[in-house]
Every structure is written in C-alpha cells, then in structure tokens.
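The complex is shown incomplete by one protein chain, all other protein chains being positioned as in the whole.
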Amino acid sequence: MKRSLRFYLQLAFTVVVCAFLVVPVVLSIMAGVTENFFVGIKSGLTFRWVVEVWTLYNKTIFLSIGIALATLAVTLLIGIPAAYVLARRQNRYTRWIEELIVLPVAVPGLATALALILLYGQFSGFRISWTFILVGHVLFTLPFMVRSVLAVMSAIDLKTLEDAAASLGASFTQRFFHVILPNCRQGILAGALMVVTLSMGEFNITWMLHTPLTMTLPVGLADSYASMRLEIGSAYTIVFFIMIIPLLVAMQWMSEPAKVKPRFLS
Amino acid sequence: MDNNSGNPAKLNTVGIRLNACGKTFPDGTRALEPVQLEINPGETVVLLGPSGCGKTTMLRIIAGLEQPDAGGQVFFGEQDVTPLPIEQRHVGMVFQSYALFPNMSVAENIAYGLKVRGMAEVEKKQRVVEMLSMMHLESFAERRIDQLSGGQRQRVALARALAVRPRVLLLDEPLTALDAKLRESLRAEIDRLLRSLKITAVYVTHDQSEAMALGDRIAVMEKGRIAQIGSPREIYYRPATRFVADFIGSMNRVQGMVDGESLQLPSGLLRVGPRVSNEVLFRPEDVRIVSNGEAQLQAKIVSAFFLGDHTRLILDVGNEQTITAETVDRREFKPGDIVPIAVDSEAILFLE
Partner (left out) sequence: MKPTHRESLRHIVLLLPALTIFSAFWLLPMARLVSVGASGEMGVSAYWAVITDPRYFSSLVSTIVLSATVTFATIIISGITGMFLQRNHFFGRRFLLATLTFPLAFPGVVVGFMVILLVGRQGVVGSVTEWLFGEKLVLAYSMAGLFLGYLYFSIPRVILTIMAAAEKLDGALEEAARSLGASPWQVVRDVMIPGLKPALISSGAICFATSMGAFGTAFTLATKINVLPITIYSEFTNYANFSLAAALSIVLGLITWLALALARSMAGSTVAAAA
C-alpha cells in the first residue's frame, strides 16, 4: 500500500515519542547489569548489582508485596459491598458517596499523608507499623476497586438478576455469592489488578508515612537513587519492572477480549 | 421442601387474592390505585394495558418484589403472604429480559431454585432432566446462556421458573423481546403448558393478541385501575369503556342525528335498533359490503389497502367522518368509488 508523506511524518513523530518513553527504560536495564555504566558495556556485564540490591533491599520487596495483598484484601472486603449498594441505589446520597471516596485520588497524596500524620501520628504503635501505610494505600486504591466493580455491575441488569434469584427462593446471602459475585468477576479482577499495581508503585503517600523499618519498594528506590551508585539504582529499577510487568500484561490481556476496562485507565 | 414429587402436571397451585392493593411511589406518583382482584386456582389472568398502566407494578406486588401501600394485602389461597419477601412466597417468575444467570449453564440455571432449597442431588438431577425434556431443551443442558437463541432462552426461563413447582406462575412480558414469528410459536407453547399444568398464572403484556390467546380472563388496565376484567370474548364484544374499546382491536365511532331506530348520516340511515344514541361504535370487520338493495349507507372510498388476506378500506360516511372497514371481497377497490355498506344492529355498541 502506498503511504503519503503525512503518514511518514506522523510515524516519525510517534516513534520519537515512543523512544522518549522507552529509551530510559532500556538504559536503566543496561545500567543495572553493566560493571560500570560510565565506561559502558565494554566494562562487562554483571549480576553483582542485582545481588547487592537483593541483600540491601529484599525487605522492601516483601513488605511491598505484603502491603499490596493486604490492601487488596481490604478493598475487596469493603469495596465490593459498597459498589453493590452504589449500583443498586442510584440517588443523591449514593452519588455523593461516590464523589467522596474518589477524593483521596483527586487530592495530592502529600495532603492525605500529612492529614493522617497530624491526626494519628501521636499513636506511636500505629505510626511505626506497616498498617499505617496500609491505611494510606486503602484510601488511595479503594476508588479504583469500587469504580471497576461498579462499571460491570452497571453494565449487567443486576437488579433483575437478583430478583430472579429471589423468585427462585434464594436468600440475600445466596444471591450475593451465587449470582452477584460470579457475574462481577471481570470487574473484580480488573479492580484487583489495578489495586495491586497501584499499591506496589505508590510513593507520594508512602514516603511521608514510612519509617526506616517500614520501607516499601518505591521508598527504597528513592533511597537508592539518592544515596547509591547509578548501577544499583538501575538494578533495583529492574527488580521493580520485573514485579509490575506480569500485572501490566494481565491487565492488558483482561481488557482486550472482554472490553471491560476500568473507567480510570481509559 | 416439595411434597408432590413425580408427575410434574400435579402442582400445589393456589388462587390469588389482592385486597385493596395500591402503590404510591416516594415521589408521590400513584402507580396503582387500591385494587381488588381474585384469581381462581388454575386460572390464567392476563394483565393488559399500555406502558405505565400499573400492570407490572401489580405483578410485582403479587410476586413480593414490591410492597403494597399500607392496608393492601396479598393472599395465596388462604395464606396472607403480604409480609413475605419474594424468596419465601414460592412463586415462579419469568422476566421480560429472561434474567438467566450468565455464570451458570442451562442445567445449572434450571437447578438453581432446587439448589437453594437444598434438594438432594439425585432428585435435583432428575427434576432438571424432567424440565429439560418438557421444554425440549435436552441437547442444550450444558450450553452457556450466551450460546442460546432468544426463543431458547425464554424456554430455559420457563423451565427454571417451573422447576421448583411454584404455587403460582408470574410472567412479565415474557415474549416482548422476541421477533414476531417466534412470539407466535412460543405463545402456543406457553398456552399448551398453562393448560396442561393447570397452574394459576398471571401474565403481563401490552400485546392484545397475546392476551386474547392466553387469558382465561383479561384485566384491561388504565392509569393504575382495572378498567374491565372478563373473558376475552366479553372484553372484545362488550367493552365496558371507551378505553377498552379502543385498546382492544380497532373501533369505528360514528355520530349522527337520531331518527327513529336509526342514525341519520349524509350517506344514509344506519340502523341501530331500539336503543339509540347519537354516537355508536362498531368494529371494522362488522362493516359488510352489500348490494345496493340492502345498503344502509353509500360510503365513498378514501383509500384502499390490499393486505393479501383482506382489504382495508377507509370510507367517508359524511360530516367529515371516516370509518375503517375490513373485507375479504376480492374486488379491486379504488379511491373515489362509492360502496354500499351495512352494519348489523347486533354488532353496534353504545358507550357513555
């Protein structure tokens, strides 16, 4: 097929934009496995930076995974019931509630974190525990879970399905577990991936809430960028990439065939 | 839970009685005026009316999906079921959108009501097989819902509602989502089912031919009231109000000067019999094209539509009044022609 000049100009522009995004990623991967980045690849390839990162920062990785899973559990437990009510009751109050729970995303994380510290910072047991960070992550990710589930619930005729189950004699608990949950699993799964991905990468709130003993992966990254050599920072970044790539691929894969996209990403 | 296993044709069906059941929504709109209705055991009553007439609200009150206003009562047989939610009323319900559970196969959908009742596995399986064969769905048992056609879905919905051997069967516009041909064949199937099961059924529709075909009695509803309730024949031949007359089939309305036992029109004298009024109604199929000798009116053809099995004529009878006539006459009618017509006086209706 013959393409016009305009096509090639736009293609070139697009390639430049993509290069802007992808070149630093490639550089960081290279730097993380190069003996000396300043000298270049000719200094040799090595895994010693990755090993060093593991010994220095492996705790942050486990803590991040732990917090992400805990955040997921909490958002599932409180988010799905909330989404259900928001889907079933569409009135002024539920719209208000929907607006309210999005606020921790609309307002900079710094403000949320400061507020939490000012009110709860005095409870030192809470302040130094990982649950303090968990609270921040739950606030920040809850709207994504709620919206993702709500989107699917609004797309199916939830009320009629529930009426049908009730007409067959199912109690509310039976309806919830047999009919509502299974039919929202697309949204639940999409929301869950979103929550875990966001929690793993959350920095703005976490930086304020963390203590030296509760360092998450992004906090550790900031620490390594500031105080370690470039190769270690890069190697650490590779670790982060490896952890989020499966999540991103899963999200991509989910959104394609079913066309159920979380409203936030699109 | 179920005490009459074995023959699916034997159901513990009960009559339904509504006592002063009205429904007012929070915004103040009256969806249903306090209504009195008695449905006999085994009877099929069709609630017929335009959208917004309150027919669906009435069905939902019977089902237990909607609470009547204070003072309203719903009885299933002798039992007052008013305080019971739908899941405790032991009804079968078929929804307009089918409402089949997308996360379950055909067999699982049909088994669901039995499952939540805790029926034993063996008995449950047997009942499902029974329902599948009754609805001619044997080969679809393991299909997913999205692999079914509209008609198949409707049959699954019926099977699912009947599997629990409900006391009453409630159908909310079950055929509306289907195309015309399918509608007709499923209508016949539902008719056969209702007759053979002898189950008390309440059927909501806005389609009058569906109502005529299926109802032992039809309740024609208008603005939250039952305008008339009666057999299809009564409703069609003796409509109680103008609304019923216009809603069921089509109706001609002619005004003229009373002249003895006739109504005088510019096109002639319409014989109406001993009871006269200056306005009379009659149905298009009761207009006969006759020989000049028998003619009561000489009407002028305004338009003629050949519809295959019959021809519909729009006729001018004078004083700027037109009527519709239907005839199986094979003649080719042309606008402008004059046709001699007559209406039998038994076919003429008077309404206030």
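Which chain is which? They are A and B, in the order written, and residues in each are numbered from 1.
Quick note on the criterion: contacts are C-beta pairs under 8 Å (C-beta built on N, C-alpha and C of every residue); 3 or more make two chains touch, one makes a residue touch a chain.
Here the structure is a predicted model, which means the values were calculated and not measured.
May I ask you to list the residues on subunit A that touch the chain which is not drawn?
Counting over the whole complex, subunit A touches the hidden chain at residues 6-7, 10-11, 13-15, 17-18, 20-25, 27-28, 31, 37-38, 74, 77-79, 81-82, 84-85, 88-89, 97, 100-112, 114-116, 118-120, 135, 138-140, 142-143, 146-147, 172, 197-198, 200-204, 207, 218, 221-222, 225-226, 230, 233-234, 237, 240, 244, 247-248, 252, 261, 263-266.
The definition used in the following text is that only the chains that are shown with their structure count from here on.
Applying the document's contact rule, which stretches of subunit B touch subunit A when the two form their complex?
63, 65, 85-88, 90-93, 95, 97, 99-103, 112-113, 116-117, 160-161, 164, 170
Can you tell me which positions in subunit A touch subunit B when the two form their complex?
Subunit A reaches subunit B through residues 156-157, 160-161, 163-171, 174, 178-179, 182-183, 185.
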